[in-house]
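Excluded from the complex is one protein chain; the other protein chains are retained at their positions.
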Amino acid sequence: MRPRVAFFSFGSCEGCQLQVLSVEDVLPELLSVVEVVNFREAMDDRGDDYDIAFVEGSLVKPDDVAELQQIRARAKILVAIGACACLGGVNAMRNRRPVTELAREVYDGRQDGVFAALPDASPLSSVVQVNYEIRGCPIDRIEFLEAVRSLIAGTVPYVPPFAVCVECTLRGTPCLLERGIPCLGSVARAGCNAVCPAYGAPCEACRGFHEVPNFEALGEAFFRHGMTRTLAAEKLQLFNNYREVREAWEQAVPSSSAT
Amino acid sequence: MDNEIYRLPRERLDSLIERLARDYRVVGPVKQGATWMWTDVRPGMPLALDYPTTMLPPRQFFAPMRETLFRYHRGDDGRFAFEEPAGERPFALLGVHGCDLTALRVLRAFHESSCRDRLVPGRLDRSFVMGLACWTPCLPESFCRDMGSLESESPASLYVWDIGGVLLVKVQTARGREIMRDVGALDAATPDELVALRKRLRTRPEAFPAQLQFAPEKLATSLKAAESDILWEATADRCLSCGRCNLVCPTCTCFDVGDQASLSGGDGTRTRSWTGCQVPGFSRVAGGHDFRPGRAQQLRYRIFRKGKYMPERYGMVGCTGCGRCATHCPTHISIREIFLQVGRAP
Partner (left out) sequence: MPQVSMIPEACRILAVTPHNSRDIHFVVEAPKQGFTPEPGQFVMVSLPGIGEAPFSLAALPGEGTAEGTFEMLIRRIGRLTNLITQLKAGDVLYVRGPYGRRVEWDQFEESNLILLAGGLGLAPLRSFVRRALGRRDRFGRIDLLVGARSPDELLFRTDLLVWASRQDDVHVHLTVDAAREGWDGRIGVITSLLDGLAVDTAGTTAFLCGPPVMYRHCLRRLLAMGLYEHNLWLTLERRMKCGLGLCGNCQVDGHYLCSEGPLVSYREVRHLRDVV
């Protein structure tokens, strides 16, 4: 029997769901191995009976918590997809300032249509047990399909333990850091096939960190290539600002607020 | 064959490429953006005979970065059938520096020892190599002269000195002579050209100041005295465990094995891809135990492998002095500096 899968979305751009939909070439094959019962971006039907829940987005509204807990209770396997769901992602950039202050600044004091917000935008794992994570902003479609394949086969998805540099080097991409471009690839987790550097854009560590990130050395690498160590901290805040994620690096990399 | 030095006018390089393309997939250094990369070359393409080395070493043509070991397909009986990929076209490499020629000898020595892989030696046998003399160090981190690879002229069927104007080509194998004959380039170098070559070779060492104060053969003994973790910790603190040093190294040989498959799992491939001792997870076993867990241990392992284990086991030092690992290390961990420190120690 095909496992029933459902897709859910919290605070996010829903770009990860779009990545899932971008697998047109294998969509028929995908639908032959799973039954999709809930997928807002793609269908109207809503099913509450599912085996695997793929959840994107971070928790940003008070209602999100109960909703996620309900998904958790129904799903046998809960998979967080994307940087928002796995790390807090870009939403967690707001966590450094009180939400009231931000609301005042952004909405200019207007109340109508402004939804209530949690004090912190947080990853799914801050509230429920997450079985597996498919990281990235957005997720990589090949990695998503590989994860689906592993799950329907009955085992755990493969997660590369090493740095984006490995994939980048093997693609033959000239090192961006060597050109003075602030790239986080040396601390970031691989799995994306280093797609950003291949197009000249530095790695932003949207997939979080590899198994043994050395943040002191990252600062050193920035410094050696003509950049400041504080720039490393600024870059890290983009995707890795959620409290517990931030704890991994903030002692090691001086941030401008600390210096 | 020692004295078979012929003239190859620069514009005849295209004929050489054309001739080789009949039997080989021809690759050479070509400038791409700010860097030089091994690239498929066709007549008319600007072969960069003045290139300051490439990031990825030529071993990619003998043990590809990612290589399909076999394909599999689930048959009607539910069992998988396996199929090895068809033999590929052999490569002709044009413009291989002494460091990388040395590395090809290291690769052969490794693959012809206890190791049971025949893919790499087979490819080395079938390939065609044209070596190229260097006149200046490729990188600030190059120390090829110290490692004895600057003068390395083999394995190469042809070996080229670019003396400005004409190229002088030494024929080193019967196959090399055959190719030169087919290209119609069997005019002996003139006495004047040979004098010019000798003069350049005599003054060449000046451009390559000595960086180590000891012979590379001494490394194994020196390293023996550098076992202690403490000696490695300060340098290893700078290591990002990004693995670039392994991947750009011309003598690294380690690989990982992985499977790719269609969604239903019915078709797929098993591939091997480059990895190395500095890549997280390399020395880990099922269940999570890592037998070489620390950065200091891992860094020491890499240096010991190059400077001690490889000479002891394969008769050749595993470092050619090409300078790639230090150049491409984000924090500039320099094998040259490490060798220097180790060799300096009493």
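The chains carry the letters A and B, assigned in the order they are written, with residues numbered from 1 in each.
Keep in mind that, in the parts below, contacts are C-beta pairs under 8 Å (C-beta built on N, C-alpha and C of every residue); 3 or more make two chains touch, one makes a residue touch a chain.
These numbers were taken from a predicted model, which means no experiment stands behind them.
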{"item": "Visible chains in contact with the missing one", "value": "A, B"}
{"item": "Contact partner of the left-out chain, one of B:I5, B:M45 or B:L69", "value": "B:L69"}
{"item": "Touch with the omitted chain, as defined above, among B:C115, B:A225 or B:A345", "value": "B:C115"}
{"item": "Candidates B:G98, B:G176, B:G268 or B:G321 - the one touching the absent chain", "value": "B:G268"}
{"item": "Those residues of subunit B which, in the complete complex, touch the missing chain", "value": "69-70, 72, 74, 78-80, 82, 84, 111, 113-119, 122, 227, 253-261, 265, 268, 270, 272, 276-277, 282-287, 289, 291-292, 297, 301, 304-305, 308-310, 312-313"}
{"item": "Where the missing chain touches subunit A, by residue", "value": "149-150, 153-156, 158"}
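Definition applied: only the chains that are shown with their structure count from here on.
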{"item": "Distance between the centres, which are taken as Cα means, of subunit B and subunit A, whole angstrom", "value": "38"}
{"item": "Of all residues in subunit A, those that touch subunit B in their complex", "value": "26, 29-30, 32-33, 145-146, 148-149, 153, 158, 161-163, 165-166, 169-170, 172, 174-175, 177-179, 185-187, 210-214, 216-218, 220-221, 224-225"}
{"item": "Of subunit B, residues touching subunit A in the complex", "value": "33-35, 37, 55-56, 65-66, 237-244, 247-248, 258, 260-265, 273-275, 279-281, 295, 328, 330-332"}
